[in-house]
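Please find one structure pasted underneath; my questions will follow.
With one protein chain removed, the remaining protein chains of the complex are shown where they sit.
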Amino acid sequence: MPEHESHVFDVVVIGAGGAGLRAAIEASAAGARTAIVCKSLLGKAHTVMAEGGVAAALGNVWPEDNWMVHFRDTMRGGKMLNNWRMAQLHAQEAPDRVLELEEWGAVFDRTPDGRILQRDFGGHRYARLAHVGDRTGLELLRTCQQRAVSLGIEVFMECKILHLLKDSSGAVSGAVGFWRESGKPVVFGAKSVVLASGGVGKTWKFTSNSWEGTGDGHALALWAGADMIDMECVQFHPTGMVWPPSARGILVTEGVRGDGGVLRNRDGERFMFNYIPEFYAKETADSIEEADQWYDNKKDFRRPPELLPRDEVARSINSEVKGGRGSPHGGVFLDIASRRTPEYIKRRLPSMYHQFKELADVDITKEPMEIGPTCHYIMGGIRVDADTAATTVPGLYAAGEVAGGMHGANRLGGNSLSDLLVFGRRAGQYAAEHALGMPGDVLVDSGQVQEVMQEALAPFGRETGENPYAVHHELQETMQSLVGIIRTESELLEAKDKLADLDERAAAVGVEGHRQFNPGWHLALDLQSMLAVAHCTTLSAIERKESRGGHTRDDYPASDPELGKVNMVTRLAGTTVTVTPEPLPVMPDELKTLFEEGH
Amino acid sequence: MATSADQTGPEAASTATADVASGASGTPTVTLRLWRGDDTGGSFNDYTVDNLGGEVVLDVVHRVQAEQAPDLAVRWNCKAGKCGSCSAEVNGRPRLMCMTRMSTLDTTQPITVSPLRANPVIRDLVTDVSYNFAVARRIPAFHPGPRDADGTYRMAQVDADRVQEFRKCIECFLCQNVCHVVRDHEENKPHFAGPRFFARLAELEMHPLDTLDRRDLASRELGIGYCNITKCCTEVCPEGIHITDNAIIPMKERVVDARYDPIAWLGRKILRRPAPTPASSTASLSPAGKAHETISTQPRTPAGG
Partner (left out) sequence: MTVVEQTQGAPRPTPVRIGGARGGPPLSTVLRKDNWRLQPTLTALGLLGFIGYSVWAALRNGDFYAGNVGRDYLSPLYSPCLTHSCTTAGYVWGGWSWWRVSPAWLILAFPGAFRTTCYYYRKAYYRSFWLSPPGCAVPDAGSTGTGRRSRYTGETRFPLLLQNLHRYTWYFAVVFAGILTWDAIASFRFTNGVGVAVGTLLFVVNAIFIWAYTLGCHACRHLCGGNLKRMSEAPVRHWFWKNISSQLNAHHQLFAWCSLFSIIATDLYTYLVASGAIHDPRLF
């Protein structure tokens, strides 16, 4: 094998989203020789899709707001499954991180007195989200990108990392990957590696995530021996567009239902009336006549069942689809067109109307939307130390969506962007500290490199192998229908078997063409990461026999206080993934009081 | 290789009902004329797939990829018009493929999709956009004055408005592709920054907190004088940024202030306005003390092979 291209750095950051850039900025500022490696071009990361804002208790709009309130909101939102220390650091440091962005050129929307404007968001007690219209993620990413460029940080674009390298002591010593452009291998020697690779959405059929969300970082960490926690906690939005393809994955706000939109199955039936749980029966209308009067007279009539809590709505949609009464593309219909005048819809839901019109030529005033549960975010991830973002493997750090613990069982809107900044910085800081404290050179075992590349190139040799797109499609179908928004034991076990089968099929895929920018080949490699994630999620989901936050079990609809005290830890034992419940870190008493005083 | 069409197309099974549900119009099939090739040459190849309705060009490209050409190279990320990755030329017009609906195109004719033609090609629809990243390195970063006494910065929304227009930029580089200064005269690339970066310069110049003066740089090193304001950048911008009217022309006027207007110069002298610090692209703005030129952004040409 010819000699491969290699680079040596103190810190290598994998991923160029908000967390990766923030980590690299910090590491570089600390004096470490830093590189960023990313699968796409710089500035294209999924962070740009975040619309709402950055949650930070700046107190610009509500002076009453402070880190303790934010901490409490976050913990409650996460159903207390969060790592308390992460939630605390996050709430305490987010304001400084936001102000720092401003020093690097971010231009947030302003209050009348010229400070950063903050907006309300679900689950946050006070208006707390610093924002720029509906493109806050872009602002954050661009600001960090420009900062990283001005610091002269090296960026290796369109380079996929295949495997982490470890030295004889078990510490991370670098990573091996390849240029997507040429297919040629590239080796990074590094004293510290920061994983900031984002989410896993592409494992599901309906997702708001971009193609990059294949769980590469999760898989790299797993293969390197790191622990993952709470991989069953995946956030699904019950109403994401499933059709037409151009709009697929776009989330439809609950506002559509609040303003008169109703859910129908393929027969046109308003099926939500069949699913009113006992618990909500008293406050929910049981006839169409009553429900329709509520919109104009909220005092004398009960709420329509379409406005039941999110998991109830999700459960009902799930039942209709599984019962064969769904829409042609695996969802149900959300109909506001036949119920409200076009003028009313345009006035009440202007951005929804324009978004669908422009993107998909769907006129929501004329036709019903086809919606279904859509994968959005994974709360679980690599287990990290709260203060240092260190994983359980020496020299390996993780921040952002790829790291677990911060959001517990469910994430509040706006907390992901602040998570990126707070823990991105910490990961960079401690990765640099670790690297700068290590004397000597980095040694890379070229035997490991050859092995990894050989395995990666194997699909080219299998001319009769299966099409990777077909295997990916099958994986997405499996996860969507069996490990989706509503789960049950039998389906999860079925998924487990199917995944074992898919493992074999993925290992036998073949690709056409040559190594130069070959998406079929890239998908064949990404499949390995997605399968690793799928295993972790499925096993953890089987083990967590309760409903909590983003994890909803049809067979265990209630929360179990005992399971609320444990993380589901998945790790690799040999070649198989195992799951073990392990106790959560215990919150100190002075923080516990925040939840007791009736705040 | 087993490219079984019956299971590869995610939507294949539901095609029949799709047309009814989404009201697909036009022809039953659609032909994409995709440019396939690399830096040694290439040609247009036709791919005919079902017309499902409700799709954008990128959806159809993906189906071609999944069903007929798994090695078709194309860049894309968000598929929602927010990341600016899937830039290409659809029927000869620079567009984001994810924002070009099939229903707006004439499907009775083959639809040509070619790579951005101002950049060197890598493969198929993927081009080398490193020029843009190299220019980005040359723009001196935002450089604010000191914070207010309470540790924050104050900025009025009316001042933020102008800057925010440019910060909408998703860096799809369609403007850099359509600009004839480099599209038709590649030799200008070393001394011409392009519309995207004039917008970046304007953003920094208009930023109420910034303290550097980038006008001289814009004129002497980044070639704003090459722009002959024919507005194609504005025409192709998917974000609707008024690049010419709100960024380039105001920058040209600022350059006039700095270089060509003796009255403005005299006015500054008489009123004793302090001149902002002139910035240069050699500015070392790194607290770590690194100079820009020692770092290369774009490891496009692998060193070792």
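Worth pointing out:
The chains carry the letters A and B, assigned in the order they are written, with residues numbered from 1 in each.
Following the convention adopted for this analysis, a residue touches a chain if its C-beta (ideal position, glycine included) is under 8 Å from a C-beta of that chain, and two chains touch if they have at least 3 such contacts.
Values in this document were obtained by computation on a predicted structure and should not be read as measured data.
All shown chains touched by the missing chain in the whole complex, by label: B.
The residue from B:Val57, B:Leu72, B:Met97 or B:Cys232 that touches the chain not shown here is B:Cys232. Listed for chain B, the residues touching the missing chain in the whole complex are 35, 37, 39-42, 44, 89, 91-94, 106, 109, 112, 114-121, 124-125, 127-128, 130-131, 134-135, 138, 140, 143, 156, 158-159, 162, 178, 180-181, 183-191, 193, 205-208, 210, 212, 216-217, 220-221, 223, 225-232, 235-236, 245, 249-250, 252-257, 259-261, 277-285, 287, 296, 300.
Convention: only the chains that are shown with their structure count from here on.
Centre-to-centre separation between chain A and chain B, using Cα means, comes to 27 Å.
Chain A meets chain B in the complex at residues 2-6, 28-29, 31, 40-46, 48-49, 99, 102-105, 107-110, 112-116, 132-133, 135, 138-139, 142, 146-147, 149-157, 179, 181-182, 184, 186, 205, 210-212, 243-247, 249-250, 327-329, 358-362, 367, 370, 463-470, 473-474, 476, 510-514, 516-521. Chain B makes touch with chain A in their complex at residues 1-4, 7-8, 10-11, 14, 17-18, 21-23, 38, 52-56, 59, 65-66, 70-85, 98-99, 101, 103, 122-124, 126, 129, 133, 136-137, 140-142, 144, 147, 151-157, 160, 163-164, 167-171, 204, 207, 210, 285-288, 290-292, 294-300, 302-305.
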